[in-house]
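Only a single protein chain was left out; the remaining protein chains are all shown in position.
Up next is chain A:
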């Protein structure tokens, strides 16, 4: 007879009773382990301690998880306080991961929580191997692609020991989505990459010659004018003086073109690519993610297969659907990509195309052909050495059908891309 009378929480009850929807749910496994023990010993990594991250941490602890790591390289800003509820005004400027972990420790002293004020790339492989599961609450596509490819690679090299499910949440305004990624078993993050359109950019010729919107004038001030006037200073979207300068320049330009509507808020929004964010959407997506984590770790109910969309701007709309592995996926499909390009186009054109193409969406690609360095973004010396290649035609650098090796900060490993000249049969 199960000791249900002593259960004081819903989850304890669920872990000690038969599951009507899960035939093979075992109250004790062959190894003598109970679902409660699985929950107790699970080691979970939360990536991101922002809007989603704060919610995810709360949800994990309130679900009974006992071992939690949280990693975030960011510090707290005033504009976080409207939704990132583990932070107070006195915490502004401090590392998010550390403040969040301390808050959780105070609230639930029996939880073992470790903060990492670092980049995900800086954690050793053994750390990732020690995890049971990863929950991502990130706003950056780049970081999600990196962890996805890294974890996929881990599963490939270490088999079951390297198998780490990723539950990924994302929100924007009143909309959000969730993915349950089982590396090598279902669609990976990159398989659904085309659902995340690259950030809106404005053509340089519009910004420089034919501005029509206040945004065009702000881009002119921040992208073209700032580096010209302050070649050694990076524009900081959080620095009020910097944004005020952009507002002033943009306003003058806007006035000369009879364009209206430049405001501080708009300028900051364009410069920082601000995505509106509120507590309620984060709460919905984060809790949905941790609910899946509970199911994955304990098997007490069926987990989501494998994606869910939420929209709240008109009615309340949840949509669950299976996303399929993509053959063209760079991580789990064919490991090689191919590109069509004109033989007369420049290397710079090719780099731009690699950034904009929906399959690649690279951030700052460096290219090698055989032993030849075509272009390197870093270090500075190599960049200067290879920069002259940018303006060269592709057919001066390699033949059609050549395979280049591409590295990019979004990818933990290099990528092979075959370039075919569309104006010449290879």
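Here is the rule we use: contacts are C-beta pairs under 8 Å (C-beta built on N, C-alpha and C of every residue); 3 or more make two chains touch, one makes a residue touch a chain; residues count from 1.
Here is the rule we use: contacts and distances are computed from a predicted model.
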item: Among "Small ribosomal subunit protein mS25", "Signal peptidase complex subunit 3", "Beta-adaptin-like protein C" or "NEDD8-activating enzyme E1 regulatory subunit", the UniProt name of the subunit that does not appear here; value: "NEDD8-activating enzyme E1 regulatory subunit"
item: Full-complex contact with the absent chain, from A:244, A:265, A:334 or A:358; value: A:265
item: Options A:313, A:327 or A:371, residue touching the unrepresented chain; value: A:313
item: Sole residue of A:123, A:213, A:339 or A:359 that reaches the chain not shown, by the stated touch rule; value: A:213
item: Identified contact with the non-displayed chain, of A:29, A:244 or A:280; value: A:280
item: Chain not shown, touching residues in chain A; value: 1-2, 4-5, 7-11, 13-14, 17-21, 55, 58-59, 61-64, 78-79, 81-83, 85, 88-89, 107-109, 173-174, 210-213, 257-259, 265, 268-269, 274-284, 286-288, 290-291, 294, 301-302, 304-305, 308, 312-320
